[in-house]
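Presenting subunit A:
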Amino acid sequence: MEIIGQIFLLIGSFSLMTAAVGLLRMPDVYNRVQTGTKASTLGAIMSFIGLAFMTYENWGEVNWVGRFLVLVIFILITNPVSSHVLMRAAYAMKIPLSKLTVVDKLKEDINNKVLEEPKDE
Partner candidate 1 sequence: MNNEIIYSVVAIGIGLLMVIMAVIAILNKKLSVAIIAAGVVSLFASVLFLLMSAPDVAMTEAAIGSGLSTLIFFYVLNKIKRQNA
Partner candidate 2 sequence: MKTKNIFISFLVLLIGWFLLTWTLDMKSVLIGIGLTGMLAILFCGSCTIFSEIKLTPKAFAYTFIYLIVFMGELVKANIDVTRRVLSPSLPINPGIVKVETRLKSKMARLILANSITLTPGTFTLEVHDDAFYIHWIDVKHAEEAQATEDLVRKFEKILEEMYG
């Protein structure tokens, strides 16, 4: 039981570190949001599951599992919302996409007047 928890914790911390490397290496804001906030989601969830397994000795008396489950559910619900809001704000600020970008359908549709520009509400 404890070995499983340790493996989960190691995978989780490694995933968090990968997210940090992506945060440093990526060329523009949008890719940084992609790797930075979402690889860290899986990393945090894995670490919490591992820590919950590692405390199996006193599951009966103290509430470890419930608090870890609340944390995992909370991260799963709030993280996509906050990163989506952040990326919309970046697009509304007109931060340019990097030179590697292949296609931008949203810009084409704004130019073709299919939809209005996302901005102040």
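Regarding candidate selection, all candidates are chains of the complex that A comes from, given by their letters.
Keep this in mind: a contact is a pair of C-beta atoms (placed from the backbone, for glycine too) under 8 Å apart; a residue touches a chain by one contact, two chains touch by 3 or more; residues count from 1.
Fair warning: this is a prediction, and the values are worked out from it, not measured in the lab.
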item: Touch-positive candidate for subunit A in this complex, from 1 or 2; value: 2
item: Residue numbers on subunit A that touch candidate 2, as the complex places them; value: 15, 18, 21-22, 25-27, 30-31, 33-35, 38-39, 41-42, 63, 65-67, 69-70, 76, 79-81, 83-84, 87-88, 91, 97-98, 100-107, 109, 114-115, 118
